[in-house]
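Just one protein chain is left out here, and the rest sit where they should.
Let's look at chain A:
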Amino acid sequence: MSSAPAPALEDKAPPAQLAPAGAAKEPGFLARLAGHPKAALLTVAVLVAVVSALVTSSGTWPGGWTFGIRSPLSDAESWLANNRESHPIFLYFLLHISNAAESSVDTLVTFLETLGVFGVTVAAVLIAWVAGGADLSRRALRTAGTALGAFVVIGLLGMWEPAMETLGLMVVCVAAAAIVGALLGLWAGLSDRGQRILRPVFDTMQVLPAFSYLLPFVLIFGVDVPSAFVATVIYAAPPMARLTALGLRGADKTALEASTSLGANSWQQLWTARLPLARRQMLLGLNQTIMMCLSMVVLASVVGVSGLGAEIYTALSTVDTGLALSPGIAIVLIAIWLDRTTAAAGERLDDPCQGKGGPKTWFVWLGVIALTTAGTVLGSILGKQEWPDTWVIAIAAPVNAVVDWVETTVGSGVPVVGGTITLASGFATYVINPVRDGLEATPWWALLLVAGVLAYLAGRWRAAVTTVLALGVIGGMGLWTRSLDTLSVVLAALALTLLLGFAIGTFAARVGWVERAIRPVLDTLQTMPQFVYMIPAIALFHGGRTAGVVAAVLYALPAVIRITTQGINQIDPSALEASRSLGSTTGQQLRQVQLPLARSSLLLAVNQGVVLVLSMVVITGMIGAGALGVDVVTGLAKDDLALGLTSGIAIVCLGILLDRISQPGADVKGDTSR
């Protein structure tokens, strides 16, 4: 981690580094720049920024250029609070949504309670078993075993009740998100116009941090389940829609042509060929939707939804690692259970040996219902509807003891390294602060120039205009300094993420067993909700900006590693073979063949890293990192929505800005969303 000053390079070092290098080389720096108009443009912009920063050394957005957005927002909030019960748009539309959401969640939670410990566990295990193939194969048994283990441990940790609350909201959200997503996906998959309209919308939605989805709905529905429900559905539906459309569009053209040549009409073709051929992709979409629902439902604790998220939220706000760990583990277990179950169903589709179930499927599902009922009845006879308190293992105290021990042992005073707390404050002082000071010292117009040029290079005029507008909105709302503060944390975390991600990813791509070893770890990490990443961060660093950076790095790293490894592994093997046959060294192969050919993947990894880091940094506002995130949390906690919403808008602007700047070009951007 000592190699971290990298982010500072981003806006200062390039000209300083390039100039001597250029002077040393024969053609001359300026001459070479003239040959590369893009590089020249960027160099000029950066030079302007650095020089102006050194000259003016203060560059806040001019105070006269702000527009007061907070008072109209407050007015809107109070108007909504007064009219929520009476205005027609609520009476005839919005209240129906919120009532339906609330009552269905209530019904489900009550239903889960009625099933009791036995009923729920039996049902979960059996569903996992059916997804795995409903037989005695290894896959079916492993999936069922995962489910059993997950639920037993949740019970043992004393998290049964909040877990059921989370699960109830989850089920409703997943159902709604899957239906909405599938319908939108059908539209985008079958109609070119649908694709043209939805694609940019989804692209933008993918960039926005999860946090920013909650705020507008809190404004409309108030703090509770309905706003969490609507935000979750909107947040989680895109992957289902995207992958459904992808599956429908990517279907084997000849199979579709064959069905047309046999005289199928459009409905017959949709039902017998298109949809079945898209099944695999749709299931993948469902998997992603479920994971995003879980992430959001947990996050929704900040708008007052009870459940596992709320347990963590409470614990985090008092920096109590022990208390946060139990719900954290419970969430991870639920994530693993859901992921393995849907993944097993997907594997089964891929398996060509799988015969068609027909009547067997009906029989199996009847069996599931019967056994679940039996479990429920058994539970109520035994009088054990809830998880018995005596079976709970309290881990909070011992965990806290361990954390304290770790803190006192490695927190500070370790020779040479210094200890985690020392490192954390060092990182904040020597890395994040200089970046922030540098950003704040640069005049606003110079930053606009740099951002605009970067975006122009990535995506031409459209991106440049969007970027400049986004920065303008931030400045106009009077959040210039706060946003730069957040940006400095994001840049620090991004630099670390990319450094580690490229290094590990390249290593894994070159050494087979490393990839095999880290792949399951990455799989698990990628399924975990964002909330969970903050627990180790506060355990080691006590909160603050460094903890936020660590959480963001942990969160974004798996995706960056994966894309890097895939990109390097996917290059044309004959190119590598040719290079090897010419006798190149490992380093030469890497530098001259693998990395250049994997360039588009690496750019995609940067883009994904940016998006994920920002999303996480904002959430770590809860543990005191990232200024805008703190404002959002404060706004929600103190019921000052105007504060939360303006910060939310600033976050959205930052997200769009960072995405446009790091956009690898539309053709390489794939579907690697979480």
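We take it that contacts are C-beta pairs under 8 Å (C-beta built on N, C-alpha and C of every residue); 3 or more make two chains touch, one makes a residue touch a chain; residues count from 1.
In this section, contacts and distances are computed from a predicted model.
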Out of "Succinate dehydrogenase", "Nitrite/sulfite reductase", "Ferrous iron transport protein B" or "Glycine betaine/L-proline ABC transporter ATP-binding protein", flag the one the UniProt entry gives for the chain missing from this complex. "Glycine betaine/L-proline ABC transporter ATP-binding protein"
Sole residue of A:Leu95, A:Met205 or A:Ala255 that reaches the chain not shown, by the stated touch rule: A:Ala255
Determine which one of A:Pro88, A:Gly263 or A:Pro573 touches the chain that has been left out. A:Gly263
Which residue among A:Ile127, A:Ala273 or A:Val368 touches the omitted chain? A:Ala273
Contacts of chain A with the absent chain, listed as residue ranges: 252, 254-265, 268, 272-273, 276-277, 279, 349, 352-356
